[in-house]
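Only one protein chain is missing from this complex, and each of the others stays in its spot.
Letters A and B mark the chains in the order given here, with residues in each chain numbered from 1 onward.
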Amino acid sequence: MDKKNMKTMTAKDLQHVSAGARIMGILVKIVTYAFLITMALVVLFPFYWMIISSLKSEVEYRATIPTFWPQQFIWGNYGQAFKDGNLLQLFKNTAYVGIVSTFLSLVITVLSAFAFARLEFKGKDALFAALLATMMIPGELFTITNYITVNRLGWLNSFEALIIPFLVSVFYIYLLKQNFMQIPNELYLAAKVDGTSDIKYLWKVMIPLALPTLISITILKMMGAWNSYIWPKLVANREDMWLVTNGLRNAFTTAEGQANYPVQMAAVAIVSAPLFMVFLFLRKYIMAGVSRSGIKG
Amino acid sequence: MVESKHQWKAWLYLAPAIILLLVFTVWPIINTVAMAFQNGYNALAAKRGASFDIGIQNFIDVLGYGSFLKNLLNTMLLCVATVPLSTMLALLIAVALNSIKPMQKFLQTIFFLPYVTNSIAIGMVFAAMFNIIGLRGGGSMADTWGIVNNFLMLLGFEPINWINQGSDYWANIVVMVVYIVWNALPFKILILLGGLQSINKQYYDAARVDGTARRRVLTRITVPLLSPMLAYVIITGFIGGFKEYSSIVGIFGETMGPPAAAGRLNTMVGFIYDSLATSSQGKASAAALILFGIILVVTMINLQVSKKRVHY
Partner (left out) sequence: MKVVLQNLTKIFPSRDKKAGGEVVAVNDFTFEIPDGKLIGLLGPSGCGKSTTLYMISGLQKPTSGKIFFGEDDVTTLATESRGIGLVFQNYALYPHMTVKQNILFPLENLKGKDKLTKTEMQERALEVAKLVQIDELMDRKPSELSGGQQQRVAIARALVKMPRVLLLDEPLSNLDARLRLQTREEIRRIQKETGITTIFVTHDQEEAMSISDMIVVMKLGVLQQIGKPQDVYDDPVNLFVAKFLGTPPINVLEGRIANGKICVGDAAIGEAAGVEDQDIYIGIRPEGFELDANGALECKLSNVEVMGRDVSIVSTHEASLNPVIRSIIDADNKIDLSAETVRFNIKPHKLFVFNKETEKRIYW
């Protein structure tokens, strides 16, 4: 009897504890959301500041007491940024480099991945291992010699120099090969029996099935062209060959703080916009590609 | 028969990749090593037919430069400060994100945004946020103190000269750390959240049955089960950190430092490019090999540590 009473007591005690735990749970939820939202605001703040600054007048921008919403929207900043930064030329160059290098890179990657995934030849495994080994070496090691090579080839200040040295990515070949290998070999053999050519098979079967990977590669490659800075700076010192990043950093930086900051922010916003658009529409592919690759474009 | 036909076909498909890799990847590796061990190698002179002694003078010279050691120190400082900070922050955000349902996708998208930016362009925005314009009155008055200082002043602190002429080295470093962490978060959050979501929910049910406290669940279950992902983001974080360059260009411009203190924040990679500009390819190669060596050693140490710490 006594024992039973005791048990009831503990159960009630426990009930109390569990009510406390529930309040604790709600508190944890509140703290969690507060933390996340604060961090999200910190992450977003530079973007917000970029946009409102780009719309302010120079006087307002220099105001001692900052304004968090432009008193007057100076849309002209954008036009001026376009003109001052010669952004049209930069966009053209970057788009050309991005599109051509992405296209050629895809062709090379698809052909190589197909050879590794579906064809049998002597030394396949050794060759593939050798390719993977090159991934461990930092790109800075290649730059010095590649600069000399490009110079000898007479490619300085040419699109060849901006495009050709980076066409092959071992990582993309690896990624696509893995993807191709998941496609059952029977499909290939069946196509052979029907007398389908390799190229037709690739085009009709493998490429559609590997499309998500190809889209990821395309986006990452485009982002790479959009964000590249060091190599173009080395091989293209003529202004008409600059890519956006080089042009942006040089056009709006003066040695002694006399820049028109709202116009500079407008230029930054213009340059950032295309990537944002692509991200909004193709978020899924970008995030999937990044989580598998771990490379910053 | 089919086999031999495939042989030449395979090589045909591989030809473009192999040729390009031979020219732009394999040859550079050989040539970089070769240049590094020719004392005072200079490509222009080499083209004119000059020859160089074989030796390790390039390495001795590079290590003897005060600027190299300073650049190495800058690089290490940024690495040591940013990798733990960004990893911890990313872990907290990922765990928090994983524990909520409403708004999860939305917040996840926001946290990924810094990834799809141009590190030079947004660097300029950060510079603007820290920039003081129109300083006068012996430094007591300014047109604008910059939004960061505005916040500090709102909280009752003195404004700090972050990046302008006469700014303190450590103030510069703080700005760089803030920017690099901001930039490094999205990738780490993405990887860690992916890892968290692949942990079997039953471990958490089991922990609940045993009445495990929240903090204990985090330290004894989540973090150990996440350890392979943590090791991955830490290793890639260090590798990226040792190659830091363009984020500094983003904030300080190609002078790699505030006005009148140019080059103060230069890094290893910056040193390599500066050597190129003076056409001392031998020294640049030696520096690149040293960078490679350091990255290799740091990665090895990381792997060794994680072998003991990373579970299964």
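Here are a few things to note about the model shown:
Keep this in mind: contacts are C-beta pairs under 8 Å (C-beta built on N, C-alpha and C of every residue); 3 or more make two chains touch, one makes a residue touch a chain.
This one's a predicted model, so the numbers in the text were calculated from it and none came from an experiment.
For the chain missing from the display, the contacting residue among B:206, B:260 or B:300 is B:206, taking the whole complex into account.
Seen across the whole complex, the unshown chain contacts chain B at 200, 202-203, 205-206, 208-213, 216, 220-221, 224-225, 227, 311-312.
Going forward, only the chains that are shown with their structure count from here on.
Chain A contributes residues 28-29, 32-33, 35-37, 39-40, 42-44, 46-47, 49-50, 53, 61-66, 107-109, 111-112, 114-116, 119-122, 124, 127, 131, 134, 137-138, 140-149, 151, 164-168, 170, 173, 198, 223, 226-227, 229-230, 234, 244-245, 248-249, 252-253, 255-257, 261, 264-265, 268, 271-272, 275-276, 278-279, 283, 286-287, 290-291, 294, 296 to its touches with chain B in the complex.
By the touch criterion given at the top, residues 3, 6-7, 9-11, 13-14, 16-17, 20-21, 23-29, 31-32, 35, 43, 89, 92-93, 96-97, 99-100, 103, 107, 109-122, 124-126, 128-129, 131, 133-134, 142-145, 147, 150, 164, 182, 185, 187, 190-191, 194, 214, 232, 236, 239-240, 243, 245-246, 249-250, 253-254, 259, 269, 272-273, 276, 281, 284-285, 288-289, 291-292, 295 of chain B touch chain A in their complex.
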